[in-house]
Every structure is written in structure tokens, then in C-alpha cells.
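Here we show just some of the chains, and they stay where they sit in the whole.
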Amino acid sequence: MDTLGARLAAVEAGRVVIEMAWARGLTQQHGFLHAGMLAAALDSACGYAASTLMPEDAGVLTIEFKINLLAPAQGPRFRMEGVVVKPGRTISVAEGRAWGIAGDGQEKLIATLGATLMTVVGRDGIRH
Amino acid sequence: MDTLGARLAAVEAGRVVIEMAWARGLTQQHGFLHAGMLAAALDSACGYAASTLMPEDAGVLTIEFKINLLAPAQGPRFRMEGVVVKPGRTISVAEGRAWGIAGDGQEKLIATLGATLMTVVGRDGIRH
Amino acid sequence: MDTLGARLAAVEAGRVVIEMAWARGLTQQHGFLHAGMLAAALDSACGYAASTLMPEDAGVLTIEFKINLLAPAQGPRFRMEGVVVKPGRTISVAEGRAWGIAGDGQEKLIATLGATLMTVVGRDGIRH
């Protein structure tokens, strides 16, 4: 989150919003936010969202995610939302959406992500 | 690539290898390399691999990718390989694999990624 | 659609609903609807949804899709919805959701699907 310059904008049961600003170190060769950075932020949003529905002593691990990049990730600001579609004792499924926010406040959907997450209990060093 | 501390270790027609070292800023809450950083490097490897089979004046855009995280991304070093499975005039498909490399040189498969990439020609500012 | 015993329940711009009934030939080893059959119906719903936003002489091809299986696909009836998230001249992205419908009418989300679709114009034999 620090590397990404991101912050939690909203946390509720099964839903998390992360906001971040464009930064030069995060861009790819065309000057947009790199797909991997978008993925990192959306994966984090989904992981946090899932963890809000897990036991306190549980950790969350991402098993897999798929991201669709819908439009160039032009900022200067970005909002990522993670929502749990199906909570589960072992396996949870969450969906993420990312919007680019222009200087005039106009928003554009730039990416969707679907993640499969696993609840992990009792492994040393793995706590959310 | 700079943010990730990554470098190109091999480039051939339809195949690219990227190597990178573990760095604290790239880790998630459990101390391992963050999934998004792995994804960024694997996506880059796949994109470079696809671009080796495209016309010189073409750019490559990732439409989507899916990543499976197989094991904790413990380094201290990592190797990412991108290989084109199906080159195409408009759409190409590539697969990526990431290995963690321990201090004694032992390698472990930590992630697989499948990407769909698009050839882009003649848009300003989009060149590979 | 015939093999699946499916029918179009709703068609509007960017959204299609397909309904189908459970049938023995479509089940896997546990007696539920097979994941592939769910995928076939959801992919069809997404493809139809995308085609509603394409030129009349264009065809639609699925480039890729990912499906998450959330719960056993118990019927006896099923509803599949395909919605276009991002229409595009060449590439469109759609999302599908499937619900199992019990005898008492209660619905349960059983699968989500995300598809990348391509507009195809002027290839013989490919018309939607």
C-alpha cells in the first residue's frame, strides 16, 4: 500500500474502497498506470473486503485473480472497490472495479478484477 | 521495470525472461512479494514476448490476464518467463511462469499467468 | 442452446437473460449441472449481450472467459444473465451470473463469469 501511495477510503462488511494517486514510478511504457499496479491495488481491495467477513485470527491469501483492462489508466487519481460476491468458510470470491478520476472529477471504469481468496488460520506469520 | 528492480535476462522470438530481486517495498503483509508485483513482472514478460513477434511499429496492450499464486513468493531472487502460446495479427495469447530462487539456488514454481494481448498500430504514444 | 434446453428470457441493449432446466445428460459425477454446461450457457448469454451492441453485419467471438463456481448447481431451474461491462469497437467485456432456482422459487447465486469478446466483420460464415 505504501509503495502504491494508496489509502483505505472505506471499510465495511464485505466491501472496501482504496484510493490512490498517479505516480511516475508506477507507470508502464505508455505513461499510464501499469496493469500490475492496478492489479496490486484491486487485489488488495478484494483481500481486505474478504477479510472483513473472516474470523479475527484468520488471514487471507489470494489463490488467483483475473483482471480485465478496459481503458488506459489515466488519473490523476484512482478509486478501487472490492466487494465479496460469495463468502465462504475456506474459499471466498470477490470482485474489484477500478475507476480513473480526471481533474474535473469525471470517473471512468478502467479495470475489473475477479479474485478467489482462501481463509488461512493458525499459520505463523500469516495474519491480516 | 525500474520500480520492480527488474532486468531482462533473455529475449528471443516469442520468449522473454525477466529476473528481479526481493525488495521490502514490494512485499505484502506477510513479508512475501506482493501478488500485484509478481503480476506486474509476469505481465511485462508476456507483453515483451508478444512484442517480439509483432511488427516494429506496433505496440502491445494487455487486454486481460489471470494469475494463479501457487506458493509464497519467497526469494531472495525471482525469475519470470513469458512465452507466446498463440501469436496473432490482432490478438496474441501468452503464458508466464514465476520461480522463487533460494539462496542455495533451488527453484520453486510460485505463480502461473495467462495473458491476452492486443497488437496496436498507429496510435500516438503507444510504441513498444 | 438446444443441447442445453435453454431459451432466451430477455434481450435488451447490452443485457441478455437465458433460462434453462436441469437435465440428466448435462450433469457431472455428483449429480449437479456440469461446470462446462454452466459455462456454455453463461458464455452464450455474454455473447448475445455483446452482439446487441454491435453492427448488424458483425459476428461475436469469445476470446476468453473465466468462471467461478460458487455453489453446487442444483436446480431444477437456472437463470443466466449476461451484461456488457465495456462495449468496444473491437473488444468488448461482459459479465455473467447464474442462479439456481429451487422448487419453491428461491434463488441462489451459483456462478460468475467474465468474458472478453471480439467483434468480427466480414468473415464468411460468421454472423450472429
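First chain written, first letter: the chains are A, B and C, and each begins at residue 1.
Just so we're on the same page, contacts are C-beta pairs under 8 Å (C-beta built on N, C-alpha and C of every residue); 3 or more make two chains touch, one makes a residue touch a chain.
It should be emphasised that the depicted structure is a prediction, and the values quoted were computed from it without experimental measurement.
Sequence-identical chains in the complete complex of this entry number 4, based on the file rather than the 3 shown.
Assume only the chains that are shown with their structure count from here on.
Ranked by how close its mean Cα position lies to the mean of all protein Cα atoms, the top chain is A. Fitting chain A to chain C on Cα positions gives a rotation angle of 180°, stated in steps of 5. Highest C-beta contact pair count among chain pairs: A-B. Both chain B and chain C derive from one sequence, and where they touch, over half of the residue numbers involved are common to the two copies. The centroid of the Cα atoms in chain B and the matching centroid in chain C are 31 Å apart. Shared interface positions of chain A, i.e. residues touching 2 or more other chains, are given as 66, 68.
For chain C in complex with chain B, the touching residues are 63-64, 66, 90-91, 93, 116, 118.
Of all residues in chain B, those touching chain A in their complex are 2-3, 25-26, 28-31, 34-37, 39-41, 43-44, 59, 61-69, 125-128. Within the complex formed with chain A, the residues of chain C that make contact are 66, 68, 70-71, 85-86, 93, 95, 109, 112, 114, 116.
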